[in-house]
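Down below is the structure, laid out as structure tokens.
All protein chains but one are shown in place.
The block that comes next holds chain A.
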Amino acid sequence: MIRFDNVSKSYPKQNRPALRDVSLEVEKGEFVFLVGSSGSGKSTFLRLLLREERASQGQVHVLGKDLARLSNWKVPQMRRQLGCVFQDFRLLPNKTVAENVAFAQEVIGKPRGEIRKAVPQVLDLVGLGGKEDRMPGELSGGEQQRVAIARAFVNRPMLLIADEPTGNLDPQTSVGIMKLLDRINRTGTTVVMATHDQQIVDQMRKRVIELEKGRLVRDQSRGVYGYQH
């Protein structure tokens, strides 16, 4: 699903590379936490997965494709097989819940009949059945994040990338979101989630990848947030 081979990434005008010689593999259906302090390279890692950036050295394979060799015009095709969730939800404030979810299908040209069927279905899945016509501003943070997850999942991606999805939420709401992500993971979707939330990582007991100053310092199945010696 994901393979990094000796991947380094440096940005121009920065002498310290954001990622240094990272190699790892994530299998289909895995749930992976990506942890590390700010500036450890988590965001760069995710940006490489989305091919918002290209690796300076090494190879990044996502969904069996070498992203360095993927031509620009094929990138959208690749991204359709990924779903993304962010800390700040990134919903369109002037569209209803249902329209926000439908947007993800409209822009890739899904037929309208299919959209009409898929949207309520996925909203039910994330627990927002009956709130189709509400505006994002009327919803709580947790509900907004559920909308964002519904949008990320409506096209049934192979891989869901979540960048601190609980960063703006209180612990109780966060648990609900994590349960939802776990449920999505159980449908066979691979989930990669960057987080600072120690409690969640400790509770879930999933694979943990820790980055520190751009280096991979820990890769532990059924791990916890902090170091365990």
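Simple rule for what comes next: a residue touches a chain if its C-beta (ideal position, glycine included) is under 8 Å from a C-beta of that chain, and two chains touch if they have at least 3 such contacts; residues count from 1.
Throughout what follows, contacts and distances are computed from a predicted model.
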| item | value |
| --- | --- |
| Which of "Cell division protein FtsX", "Hydantoinase/oxoprolinase family protein", "Peptide ABC transporter" or "Yip1 domain-containing protein" matches, in UniProt, the chain that is not displayed | "Cell division protein FtsX" |
| Selected residue (touches chain absent from view) among A:28, A:54 or A:112 | A:112 |
| Full-complex contact with the absent chain, from A:23, A:37 or A:77 | A:77 |
| Residues of chain A (touch criterion as defined above) contacting the omitted chain | 50, 72-73, 76-82, 84, 90, 92, 103-104, 106-109, 112, 151, 155 |
